[in-house]
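For this depiction, one protein chain was excluded, whereas all remaining protein chains were kept in their positions.
Chain naming follows the written order as A, B and C, and within any one chain the residues start at number 1.
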Amino acid sequence: MEMLIFLLFAALALGSSLVVVLHRNPIYATISLVLTLFCVAVLFVLLGAPFLGVLQVLIYTGAIVVLFLFVIMLLNIQKQGRDESAFAGQGLQAAGAIGGAIVFFLLVGLALWRSGLPELHPLTADLVALKGLSRDLFAEYLLPFEIVGLLLLVAVIGATVVARKPPEDGPATKTNPEGAEL
Amino acid sequence: MSVPIHWYLLLAAAMFCIGAAGALTRRNGISIFLSIELMLNAANLTLVAYSRLLDVRTGQLVVFFVLAVAAAEAAVGLALFIAVFRQRHTIDLNRINLMRW
Amino acid sequence: MLELLWLIPLLPIAGAALNGCLGRNPPKALVTVLNIGAPLLSLLLALGCLWEYAQQVNPASFERIYYAWTTGAAGSFHIDVGFLLDPLSAVMLFVVTFVGFWIHIYSVGYMGHDAGYRRYFAYLNLFMGAMLLLILGNNYVVMFVGWEGVGLCSYLLIGFYYEQTFPPFAGKKAFIVNRIGDFAFLIGVFTLVEKFGTLQYTELFPKIVAQPSLVTAPYALGLTVAGFIALCFFVGAMGKSAQIPLYVWLPDAMAGPTPVSALIHAATMVTAGVYMVVRTNILYQLAPGVSQFVAVIGAATAIFAASIGLTQTDIKKVLAYSTVSQLGYMFLAAGLGAYSAAVFHLGTHAFFKALLFLGSGSVIHAMGGEQDMTKMGGLKGPLKQTFLTFVAGALAIAGIFPFAGFFSKDEILHAAAAPGRWPLYFIGLITAGMTAFYMFRAVFLTFWGRFRGTHEQEHHLHESPWSMTIPLWILAIGAVTTGFLGWPGEHNWLHHFLAPVIQRPAGAPELPEHEINGWLLALIALAVAGAAIWYAWRVYGGDRGTAGDRTFARRLPPLQRLLADKYYVDEIYDAAVVRPLAALSTFFWAKVDVLLIDGSVSTAAATARVTGEVGRFTTTGNVRNYALYFFVGVILLFLWLIL
Partner (left out) sequence: METMASPVLIDVAVKLAVMLGFVLTVVPVMVWVERRGSALIQDRPGPNRLGPFGLIQPLADAVKFLFKEDVTPSAADKPLYLMAPVLALIPAFTTIVVIPFGPTIQAFGRTIPLVVAPAETGVLLFLSLASLGVYSLILAGYGSNNKFSLLGSIRASAQMISYELALTLSVLAVVIPVSSFYLPDVVAYQQTHMWNCIPQVIGFVVFLIASFAETNRLPFDLPEAESELVAGFHTEYSAMRFASFFMGEYASMTALSCLGVTLYFGGWSLPFVHLEGWIGAVVGLLTLVAKVGICMAVFVWVRWTFPRFRYDQLMRLGWKVLLPLAILNLLGVAAATLAGWL
């Protein structure tokens, strides 16, 4: 059962992530990113992190990716034409990127093959329990938590300022909803 | 039958490589952003997998922080795209190359 | 009250710091309240502390450690920053806070119309704080901090009128000359650390007293340990206390405001060297050779400076050279082993020299900034109070009974009047005569005769405001009375008071005893001084005025020129030290710096530029290229990690 779910969602995740990278239309790429993220969330649940799975859906798909779609629609980015802005060494760049990615994957495979990781033992309730996670988060990791909160605040303010229309284009508009959403 | 942890790690590596290749080859700023999100997710998956393997919560906590930072990154990054688009009417990175000699 | 000792130096420093926090244009009254209040509180606290200290049955010393600066394993070198109140620092504390406070008051009037009023008081407060740190510190490090602090303040205050050309130059000169001495002082401190592992007075001195053999061992330069350290310290003192050959800065230091000259260059800062030598007296006692050197230098400085003072026409210059001369007296005393006499003269000198400077300041104030005595004359009428107090100061410095200078100078001469020391005694005696002569030359030129200034100045003549005259009177009272603290003989209060500080360690040579009657010596000194005053009256008195200088020049033409040009010392220094140094610097600049150092830097820069020219082809401006480099780097790193 677990294997079945894993295989299904792993395949889906791989396929959809390929679509994310390959599709020429950013809307489709973004939609398949949603699928990828959802699959990863399912894998999180399988790995005994239901809270993270839920958060993944809530934050990533529910907010961040919506933001992407929003910007795509706002800027009206259409399908890319071919090579209208090619630069010297574009082919080299692509070859390097793809070759590098393949080499990297093979290296990881090699490392995993040589590492001899142990078998998984059964999932423990302690790992899954939400209470333990929250206790860690608000006790041991309180300072990082606060810092991340501060970071988000700064990011929101920064995003609002950056995305605001420059004043010479007319009177400054109200707070930009895209900037303020997160 | 339980899934060997290698499979998760390999899946994560594959996703990471797809994301990396995408980020390095695509020209559209948004696409690059999406690829980066893929790479982030692959890293998250690895963290959670190791968290499961070692039976400690630290990996999950780190993923929590990664989620928050990703949210901040997306907000600022997209705002930058909007600002750049206003100025240059494109987010094709081949055309945004002011930082050169 | 004693527990509040730490507040005494802190208050003026805080005053200086708060002065800077008052905002852009604080009302003058606020500055006055703050920067007079701090020394006032400091003075009151000091008086309280001294009172309580005197009440103690056996006032040996009171030490508080506030902060362990360097701590290490037990027994290793450590510096405990704290304050020590013992008889020596008690005397200094009184002098510094008392004289310092009254000079602050005086400054309110004197600097009242100056644009730099606030800056001036910040420096003045900082100076007082540093000086208090110097004298209250319980080890050589704290002393050194204060030592450098007063050096800095002296630089700032001499160069106070920075819009003019000369004062900043004089400030630099003072600072650099002081640094030469400081360097030697530091070497002495380092030697102390190396040899004894401690700088705390209360640990160091008992250690030496208990084991004099520690310091009598041979060390460097053919000197014993004690000799080497004592010599280093004395070189430091030469710089700070303006002894030959490092005295040159002090006359130039007169470029600062007059109250500063009174405070720093007469009453307090320059006495730091004397204080240090007396503080370290145990080492000097164990190094008789160096002590002799100190005495000789002191005596030489005394007569040398006094002789220059004979011909100066600038009233402040006269006082400046007299200060150098009087400091020479103090070192003479210290070198002779009469430490309490040195401290005694230090105290009395502080009063009457501050008084004289403030008096001269009052005169200059009335003359609208004029310092040349040849342009003055007949001021005893318009400046009655200044005149009276100035004459009191002059009598004191000339050593006329019962003024303070009589007692202190007499004690020094008494110490010198011993077999084997007669040359020093006679030098001291001649100097005393010269002192009386040039002081009264100044008095007669300034206050007697006809007014020689412009008509405008004459119209402008007026007595100074009360904030200036009150300090004059207070200090005049001090100049008269402080001498009685050292009434000669068995009842010398100061001598007994300072006794705990000045212990004779075993192995130190005996002081020579002599049977010459003290009263006889006193009478001789008095006679010499009286004669000198009488001669001054003959030459300069009445309406003769500047004609006296011409008489003087006619009688001794080459000597007068030599004295008037200060023995050409500045010129000699210029030729012997400054010019070669400048030539060397030019060589280093033109050859070493430009060719070698700049050349190597330029080569490095050129290399970087060429590398950049080549490397910029990787800088395409396309982010994805950069990301690819990054990615390749990560792969290589990963490769290295797993292979």
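The criterion applied here is as follows: a contact is a pair of C-beta atoms (placed from the backbone, for glycine too) under 8 Å apart; a residue touches a chain by one contact, two chains touch by 3 or more.
The structure presented is a predicted model; accordingly, all values stated were derived computationally and were not measured.
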Where the missing chain makes contact, among the chains that are shown: A
Contact residue for the chain not shown (choose from A:66, A:98, A:117 or A:151): A:66
Interface residues of chain A toward the undisplayed chain are 27-28, 31, 34, 50-51, 53-55, 57-58, 61-63, 66, 69-70, 73-74, 122-126, 128-130, 174-175, 177, 180-181
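Keep in mind that, in the parts below, only the chains that are shown with their structure count from here on.
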Just the number, please: Cα centre separation of chain A and chain B in whole Å. 5
Averaged over CA atoms, how far is the centre of chain B from the centre of chain C? Could you give it in whole Å? 70
Where in chain B do residues touch two or more of the other chains? 20, 23-25, 27, 94
Multi-partner residues of chain C (at least 2 other chains): 620, 622, 624, 628, 631
The residues of chain C that touch chain A in their complex are 620, 622, 624-625, 628, 631-632, 634-635, 638-639, 642
Touching chain C in the complex, chain B uses residues 20, 23-25, 27, 32, 93-94, 96-101
Quick one: which bits of chain A touch chain C in the complex? Just the residue numbers, please. 87, 89, 93, 96-97, 100, 103-104, 107, 110-111, 114
